[in-house]
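Let me begin by presenting the structure, written as structure tokens, before commenting on it.
What follows is part of the complex, with its chains left where they were.
Each chain gets a letter, A and B, in the order it is written, and its residues are counted from 1.
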Amino acid sequence: MSKVDIQKQIMQAVDAVKKTNPMAGSVTNTVTINLVANAQLAVGGSAAMVYLPDEGEFLAKAGGAFYINVGTLFPIYEQTLPCAAKALHDAGKPWVLDPVAVGIGSLRTELLKRFKEYKPGIIRGNASEVIALAGLWGLDGSAGGSHVRGVDSTDTVAAARTAATALARWTGGAVAVSGTTDLVTDGSVVAFSHGGSHFMGKITGAGCSLGGVAAVYAAAAPPFIAALTATAAYNLAGSRAENKADGPGSFQVEFLNELYKATAADIAGNPLEIEEA
Amino acid sequence: MSKVDIQKQIMQAVDAVKKTNPMAGSVTNTVTINLVANAQLAVGGSAAMVYLPDEGEFLAKAGGAFYINVGTLFPIYEQTLPCAAKALHDAGKPWVLDPVAVGIGSLRTELLKRFKEYKPGIIRGNASEVIALAGLWGLDGSAGGSHVRGVDSTDTVAAARTAATALARWTGGAVAVSGTTDLVTDGSVVAFSHGGSHFMGKITGAGCSLGGVAAVYAAAAPPFIAALTATAAYNLAGSRAENKADGPGSFQVEFLNELYKATAADIAGNPLEIEEA
């Protein structure tokens, strides 16, 4: 894929979502669940969040894609998440995994291990989470170990490149690593997406909602394009919002406005570089 | 009731809430729980949210009204919701039911069926939800079936008129159907409330928070007036907020501002039509 081909597919993904309003269900954390839904609506998708096993399975089958974020686990997730992930895998539906705070707690570890077999089409995380997930799955790229601190990353995006590539090769999908410059790979190509804002680290949920938006695009485009489209949309809207914002409060408001207003051409035109993996 | 009588009662409801600050407890979904509380506070009410059975029962008895929204069910709701609904029914307290995503999952279906006997004073939903609830309760108006997709409606408000009327006659309360033009009925009169904004479909929680606000007004007015007051307040604030908003982010901010600033005369003067059912 050339850069021009990729940009063309990004434009198609953005327009397809605006036209078809695809529904992406979610099981996601309670901290940022509102922003996830609002971001999904802002780009033209539809959101639905659930906690129970049969409801997760229902939405997995009914939606165009799905988003699983393990940020705040409830006990019932021991059943809900494998149930939804299996339904998604069996139906060949794309889903996004956000391995928030990988390494904290036994249920989180157990669930994230099980997801290896259900192959999420997109894995989105910060550098430390991507490195730690590769380690948990016994893949390359985690030799030096990761440095997860709560929900924050203490590793650089560059340090997660090998892990991201290994994860993408295992799933046959894409991996998006969030950082100052974001990295998105399908295991053969590595894309770097520029932009965003320092305020994205000063609000909670920039990463989670990016995962939810990637799920919306995954209902209308292949995983790599969906992940890259969401990432580019976030970098564009983040940069534009920063110019209008006086602090993190108004940044979040302007960010949703800009996400809503961004056109296909705007998003495809956001600074992007492509390399071989 | 003439239109003038209704408008007079709307003004009384708005002023009574501003003066008495009534508390309406809620068991509601985690996606929009914050907006529900903030909207309840904006109109002059007090909010309190719980999940556990004895706490639901306590708030049901302690508050002037209650709000039950089944958007994101937790396992404990199998006990909490019947417990709260029974306490409300036994105490003759008004409560608002928001049958979000009716049709998804076995617990949701079972709970919504049980609510038939506890007769919510106000039922609020989109057209598809109202049609589906009437069907679940074996009432008129669901002959053609409803078209629920996740949490979205794919039916028109007009298509839900028979179902809404049948539900209101069963409960002896009121039903509010949200759409481009909103319909509120007590089974004998049908009111149409105009206004609102296309942005209300671009943020999550416009419907849920309307239900929460209807519960606040139900603590100070009969169900039909309470439902209509909340609906008119939302249409007014939505129209005004759209004029100041640059996208869904600023729309939500301006919407809460306008809800807070709306006077009794503003709300009663919002475009309204009355028909026989």
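Keep this in mind: contacts are C-beta pairs under 8 Å (C-beta built on N, C-alpha and C of every residue); 3 or more make two chains touch, one makes a residue touch a chain.
The structure presented is a predicted model; accordingly, all values stated were derived computationally and were not measured.
Asker: Full complex copy number, with 2 in place?
Answerer: Every protein chain is the same sequence, and the full complex holds 3 of them.
Following the convention adopted for this analysis, only the chains that are shown with their structure count from here on.
Asker: For the Cα fit of subunit A against subunit B, please give the angle of the superposing rotation, nearest 5 degrees.
Answerer: 120
Asker: Measure off the straight-line distance from the CA centroid of subunit A to the CA centroid of subunit B, and report it in whole Å.
Answerer: The mean C-alpha positions of subunit A and subunit B differ by 33 Å.
Asker: If you look only at subunit B, which of its residues touch subunit A in the complex?
Answerer: So the residues of subunit B in touch with subunit A come to 29-32, 34-35, 71-75, 101, 104-108, 149-152, 201-205, 246-250, 252-253.
Asker: Would you pull the subunit A residues touching subunit B in the complex into a rising list?
Answerer: 23, 25, 30, 33-34, 37-38, 41-42, 46-52, 54-55, 58-59, 62-63, 74, 76, 252-261
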